[in-house]
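Only one protein chain is missing; all other protein chains are in place.
Labels run A, B, C, D, E, F and G following the written order; every chain starts at residue 1.
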Amino acid sequence: MNNDTRKTLEALERGEISVDEALTRIKTEPFEDIGYAMVDLHRKVMQGAAEVIYGESKTAEQITGIVDVLVEKGQLPVLVTRINEAKAEALAARHDIRYSKEARIAVIGDQPEPDGIGPIVIATGGTSDIPVAEEAAITAETLGNEVVRLYDVGVAGIHRLLAHKEYITQASVIIAIAGMEGALASVVGGLADCPVIAVPTSVGYGAAFEGLSALLSMLNSCASGVACVNIDNGFGAGFIASRINHMQIKKGTEK
Amino acid sequence: MNNDTRKTLEALERGEISVDEALTRIKTEPFEDIGYAMVDLHRKVMQGAAEVIYGESKTAEQITGIVDVLVEKGQLPVLVTRINEAKAEALAARHDIRYSKEARIAVIGDQPEPDGIGPIVIATGGTSDIPVAEEAAITAETLGNEVVRLYDVGVAGIHRLLAHKEYITQASVIIAIAGMEGALASVVGGLADCPVIAVPTSVGYGAAFEGLSALLSMLNSCASGVACVNIDNGFGAGFIASRINHMQIKKGTEK
Amino acid sequence: MNNDTRKTLEALERGEISVDEALTRIKTEPFEDIGYAMVDLHRKVMQGAAEVIYGESKTAEQITGIVDVLVEKGQLPVLVTRINEAKAEALAARHDIRYSKEARIAVIGDQPEPDGIGPIVIATGGTSDIPVAEEAAITAETLGNEVVRLYDVGVAGIHRLLAHKEYITQASVIIAIAGMEGALASVVGGLADCPVIAVPTSVGYGAAFEGLSALLSMLNSCASGVACVNIDNGFGAGFIASRINHMQIKKGTEK
Amino acid sequence: MNNDTRKTLEALERGEISVDEALTRIKTEPFEDIGYAMVDLHRKVMQGAAEVIYGESKTAEQITGIVDVLVEKGQLPVLVTRINEAKAEALAARHDIRYSKEARIAVIGDQPEPDGIGPIVIATGGTSDIPVAEEAAITAETLGNEVVRLYDVGVAGIHRLLAHKEYITQASVIIAIAGMEGALASVVGGLADCPVIAVPTSVGYGAAFEGLSALLSMLNSCASGVACVNIDNGFGAGFIASRINHMQIKKGTEK
Amino acid sequence: MNNDTRKTLEALERGEISVDEALTRIKTEPFEDIGYAMVDLHRKVMQGAAEVIYGESKTAEQITGIVDVLVEKGQLPVLVTRINEAKAEALAARHDIRYSKEARIAVIGDQPEPDGIGPIVIATGGTSDIPVAEEAAITAETLGNEVVRLYDVGVAGIHRLLAHKEYITQASVIIAIAGMEGALASVVGGLADCPVIAVPTSVGYGAAFEGLSALLSMLNSCASGVACVNIDNGFGAGFIASRINHMQIKKGTEK
Amino acid sequence: MNNDTRKTLEALERGEISVDEALTRIKTEPFEDIGYAMVDLHRKVMQGAAEVIYGESKTAEQITGIVDVLVEKGQLPVLVTRINEAKAEALAARHDIRYSKEARIAVIGDQPEPDGIGPIVIATGGTSDIPVAEEAAITAETLGNEVVRLYDVGVAGIHRLLAHKEYITQASVIIAIAGMEGALASVVGGLADCPVIAVPTSVGYGAAFEGLSALLSMLNSCASGVACVNIDNGFGAGFIASRINHMQIKKGTEK
Amino acid sequence: MNNDTRKTLEALERGEISVDEALTRIKTEPFEDIGYAMVDLHRKVMQGAAEVIYGESKTAEQITGIVDVLVEKGQLPVLVTRINEAKAEALAARHDIRYSKEARIAVIGDQPEPDGIGPIVIATGGTSDIPVAEEAAITAETLGNEVVRLYDVGVAGIHRLLAHKEYITQASVIIAIAGMEGALASVVGGLADCPVIAVPTSVGYGAAFEGLSALLSMLNSCASGVACVNIDNGFGAGFIASRINHMQIKKGTEK
Partner (left out) sequence: MNNDTRKTLEALERGEISVDEALTRIKTEPFEDIGYAMVDLHRKVMQGAAEVIYGESKTAEQITGIVDVLVEKGQLPVLVTRINEAKAEALAARHDIRYSKEARIAVIGDQPEPDGIGPIVIATGGTSDIPVAEEAAITAETLGNEVVRLYDVGVAGIHRLLAHKEYITQASVIIAIAGMEGALASVVGGLADCPVIAVPTSVGYGAAFEGLSALLSMLNSCASGVACVNIDNGFGAGFIASRINHMQIKKGTEK
């Protein structure tokens, strides 16, 4: 039950609304049913974040329909993840979007000024991990964070990472992205004194097993202070990194 | 390369030390070699955290030997995780320890005053998850956090969780701990607006496959803002939660 | 041995048929051999259900051939599952079919009036699960059940599900369909007091491992009263739900 | 939200209770917090079933503590599953229990008269599956069902099963329990016209992989009308079978 | 070392050949090196079987090149397995072949008269398993066996199999082919008193995991007298079945 | 339906028995229900083999009970597999047994004269595979076969195997038993011209994964003429090898 | 820290450079940042090997960009692995390349004279493994090794391998490449007295599981002296084989 429940109960106590009205309000306010989707209209209030649509297995029509409702209600910005070019074009026909083909991500609405407590550093093991990194980066930027990109600093050439150690030290959160053996997360975790969000990628072949190798590595990191999201889940990493980077703002607002 | 490198280089430039001395300093200061372990003496400075010893496959002699060095150098508090009763008794014969048999954790040194930005809420799906939860709780408390315990609020009785929603709302970080299907992380993730660290446990049988089921669930959480640590890794969750809860302090100190 | 055995034995006892005839009857009545398939003609009698053809790896010719035999013997309705558009068109050239492209299902024969003991509620975690849900829904409707569709009520926004709790309460059977972490089954299972059939879907990526994550979740559900069918098996869920919903009718008929 | 919500809201509207009281009621009635467990006191009302305690990883003290609360509130009967002899003895010291060592199950409270729509048939592939079968049988009997035991009728000797086909025909629900290759579920599913709940067991060795082989078999059953529970989950099968067997009673009561 | 070794040694002893010649003979007779393949020219003598080429990952040129050598040396018949239509056409341009598109198999050379001790019965669970069955059937026929095809007799309709029990009884070897849960092997194994070769197929979806489910079932068959080959390996089953069916001939010849 | 069915039908036709009697005979003759087991009394007739009891998860009482029935009906010999010393002692108290501790197998009844078409060769990769090999050997000997033991001839020292090639050549069937990488089956398969039954063992560690490595190797054997049984299933290999070795006798008898 | 560090420190001590210059040198010399990649310019010095670019998931533009930098700095030869024809054509438009379509490898720069201590023998189980073998062979040749190709000598025809035993004996390193059951590595390992590098390939189907079967076999090799690289990793095998083959040269140079 959210805070609206108390307001609804108080309105009921004051006789302003009926019991049925109270029941209706509690149930129906937070989302709008458009047949194939329950569009969530108060997630922004509840979670302080942009709206996100997972585009992978939705049709262009479904994506556009959900965006229509959100834009109409002023729920901006909206992030659409895992959206291919064809769907992005269909969406662009009705809405003003910024689209990254590499990251397969579309944004509707302005990019806010960064207001977190520090930069989010996004490091990748190799060049091949960049699409996932860009998904994380655009997500974090859209949610109001400064992002530092540190690409192709994998552990096979440890000096490349060590040469940039000041970024590691100054980061508010680090997102470590790697495929193959995923060792980057452990090395970064050993160097950093901030939270590290590890993202395994499906880069590799054979015994990489579509990212399983990197995933297990990251879950078993011998460095403390590392937590992991799903394989190739750049969005998820950017989202939780932003949450971490905005905690004191939320707390300041609350009191 | 850490900040000491600059200091060493400046001393070299001023002619206070030789090249060989400079090389020696860079290499040898940070740890002490006691034969079977390189005891890390500047991790506390680097990472702002207590020292941690993974006790599982170390002998009582090895654990005690490492603690001896740390205590002598004043590196307190020290956490020893996954330490059974026999080893804890051996350790207690030489050092003053607080020991939780349930969490298999020993602490040497005083518990600090909580100074994070808010409470860390630790929720478990069932009673059987409590040992992992206590490992997380004692870790977080030893690292200077207030902990709220919310045990046995699994999703099969969703009202038990909803009844405590204010804790979810006020948390600075939530640690969601569950075995079996691990659905708690997703439900908590959907209700919370702070980072959620998910801990799968090996509670369950059959197709729980020693925690694999819960692990996969948590990695695939449909809620945003959830990251995951290893199966039964209460310590890891408590550690990163503390990091998140102290970011603004570190940042405040830095500037 | 089915009831026909007794009839055959009685005819033999009365001398109406020979031993060889008796042996032949016992063996050959129940199906018709059309070379590549043994078309089962008394399954309807035995199991009280429509005929079902699994279309995935059958050619259009094979599907049409089997339907021909069933229609000729009056075994209606016939469900063809996992049939793509091309095969459906070939089938439509010879028979009157209703085809759902989304659910990849074709029906030959009229849809019966619902006669189960109550509605079957079909809930999905997301929009992407709808094709599987429609396969379940059309199957259940074709077998004589009222279906209530409750789509996109995943646990990341638990209020969407709670707002429709009356449907959960009134259901005769609930089919809970979800991919990713599959937590919907547990939450629904905790709220319901009727049997819940869980269907994991292959929706998701990375550690979803083509539905494995959701499957394990559902098998390990901490809620009682949940049983599971194969990944993406909407048909199987609709079929057993119908069986459950018609038990008292069968029992009434029997006595 | 359950029906009590409406009652509470009506009391609030009539001014009989305050807003705070209303909030408290909604939250606190359904369970009692005893520190290590939230004992659920209205599950019986909600789900029409006995209370169940999963004893595996709970201490004797925890089990006894939970039973104490349930017995005090009159929530009988209580089933304790996966409880070993030592814990059962501890429980027997305070409560009157019926204990099956083979099924590792304890029951507190009287066994009710069977009132479902027909018998539940429990079939096993071999002698080794009997412990799981007894867990299912005792669960079903405690929940008010007549149980027919049909043990050691595995498919390697198909005539043993065929000889008992009348039980298959008359069953209201069948629970098919088998390890190794788990083929029993498919054969029973092909013979039956009622719902079949399949229980894979961990009986076997080598490539049985602790029940995985039987589990996959049962999930992939080529027979329609089969759903599956977790490996060795006799309780879960007995529980959902009872639900299915009592649906018309619930429906009759509701109207 | 084969029998030719003795002959070579005897020739050496008689002074007919030199040591170097002896070494050369031992090494070079049995195969011809054509660069990309060591074509085995005495396998027929050693193993009493046709030559077999696994066509899957060989180019049309490689296949034709190997066939050229074999035909030239009179090593007929030759079986080419897993050869697609394009490669088969290329082969047909140079050699006289019989090609089954369904079984993806090509045969060069005449089909011999059956001379085994009895018929090989090939049973499939469903229509979708027929391509694998045909690969087995054509292999067995080419190796001199009578084949009885018994398709679509899966265990979900056990009467279809029981109606043909005399074939089961009269078989010299039975090949049981099934996907999904693969239960056919166990049921056939229970009815038969001859060796049963089980072939799991990749027919199915979801938790069938590309044939893994059927494979595990068949390996764990509770019926004695069942052995298993690789998923979809119709050729392997036909080959070993032929071996079994010709043992007494080989033995008769030997003495 | 077995041959008794015809006899029963003929008796019914002659009026010697009633329909009910006919039904009873068909159902009840083949086994005896002793509560926890359906003891199969006509398997010997049907399958021409000794009775086998899988002792692993049966109690000493259950094993003895089943043996009692079989001995009383004269169904000898009886093999009890996977029976530990304690259970064997309990069995020996009532019956005359031959027991192999290494193979964990007990035999009741005399060992017959070998009457197959040739020797069964049992080869192992190492010394550690001998217990599985002895289970196969005793099984085969009890079923009337001559057995040649060829132990510790693994492929790492290929000359050890090549030195015994005449056994490979003269065998009627070869059982190839190996753990670790299981390569023995392929090498033997390439040398032999008789059927090869491969038995993977759980010998090894690490990535041997309890026999999985050897199992996959043997299923993927590049040699033709190899089929596989379950990990450590010495009994199964001995049983099917005996079947193969007796086919011509069965066929001779039949005609 | 490499040797340059000492030089930089000495320059600093001599007052030739400032502290900031020293820091800059240490950090920036070894690679050049071209945005999407940190091109490593001193790996050749450090590791004594050619530069290698993993082309699989890099665009043609990225590959060409990296090659541009390397060629400009004179870092030849450059190997580009897993590069398809289209990308190779794009690269050939700017640089002089030797391209093997079969091995998907491109080389820029001259092939050096072989200078290792002996030949590297590359053996494959079958014709289908040749692409992986060619990747290994071209890698080894480009790094200055003599390569002996021994293709299609799989263990199913062990005489093909034994006939070439002198190559096995004379090799400096052997690379054993096989799919399916991967037994070649063990047999070669048993015959050789030099290090054996095993390469599992994804050749096979069904339970080969994309190379997993061969991988596990090779890891569990009962022969000593075998180590393994990733599935299909011809490059990795060629690279480490070259390292082994050049160790004494490096050692000679060092002293």
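Keep this in mind: a residue touches a chain if its C-beta (ideal position, glycine included) is under 8 Å from a C-beta of that chain, and two chains touch if they have at least 3 such contacts.
From a predicted model like this one, the values you see are computed outputs, not experimental measurements.
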**Fill in**
Touch with the missing chain holds, among G:63, G:136 or G:162, for G:162
**Message:** Among A:11, A:71 or A:216, which one touches the chain that has been omitted from the display?
**Reply:** A:216
**Hidden partner chain, residues of chain A it touches** = 125-126, 154-158, 162, 180-183, 185-187, 189-191, 204, 206-209, 212-214, 216-224
**Missing-chain contacts mapped onto chain E** = 1, 5-6, 9-10, 12-13, 15, 18-19, 22-23, 26
**Request:** Against the chain that's been left off, what residues of chain F make contact? List them.
**Result:** 126-128, 130, 151-153, 157, 159-160, 162-164, 203, 205-208
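Quick note on the criterion: only the chains that are shown with their structure count from here on.
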**Message:** From the mean C-alpha coordinate of chain A to that of chain B, what's the distance rounded to whole Å?
**Reply:** 24
**Request:** Calculate how many whole Å lie between the centre of chain A and the centre of chain G, each centre taken as the average of the chain's C-alpha atoms.
**Result:** 38
**Fill in**
Within chain D, the set of residues that touch 2 or more other chains is 1-2, 26, 126, 157, 162, 191, 206-208, 212, 215, 219-220, 224, 230-231
